[in-house]
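A protein chain is absent from this complex, but the other protein chains hold their places.
Up next, chain A:
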Amino acid sequence: MATKTALATEAGETAATGMPQLDFSTFPNQIFWLVITLVAIYFVLSRIALPRIASVLAERQGTITNDIAAAEELKLKAAAAEDAYNQALADARVEAQNIIAEARAEIQKDLDTANAHADAEIAAKTAEAEARIEEMRASAMESVTEVARATAREVVSAIAPMDVDDASVTAAVDQQLKG
């Protein structure tokens, strides 16, 4: 350290103005080494460092671009899948509506047939019942006539037992019943 400082002060005294920057005797030395250093730096940069960094940056840019494109594609695929899903859902809904409508129509048809059948049966039964009622009424009427004739004959025979004319009794009863 001491020898260095001694050297330094010595060299400092040789500088004309005391500013080492203006000691022109050191200029060739500095310029020479500066040029060597700059040329070395230039070669290191232009041959090795800059192409390498440029390729790394380009590669990264490429990777990013590819990834973005892939993401875009996947997004499109997802959108397509969603569309397909929605389409399928809509189709299914329509089909369900169709099935429901069909089923309803079928049921309606069955119901109508059953109704018609039941109506027909009811009508037939009604007609039958009515016929039977009519028959019953007729037979009842006949019975009433019969009873009336018998009663009348009995009454007539009881009142005037000598000659009972069946035909006249019947006629009289009929007359009476009609009236």
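As a convention for this text, a residue touches a chain if its C-beta (ideal position, glycine included) is under 8 Å from a C-beta of that chain, and two chains touch if they have at least 3 such contacts; residues count from 1.
By definition in this document, contacts and distances are computed from a predicted model.
Visitor: When one chain of this assembly is omitted, its UniProt record names it as which of these: "ABC transporter permease", "ATP synthase subunit a", "Sarcosine oxidase subunit delta" or "ATP-binding cassette domain-containing protein"?
Guide: So the chain that does not appear here would be "ATP synthase subunit a", according to UniProt.
Visitor: Considering the entire assembly, which residues of chain A contact the chain that has been omitted?
Guide: 1-2, 4-5, 7-12, 15, 18-23, 25-38, 40-42, 44-46, 48-50, 52-57, 59-60, 63
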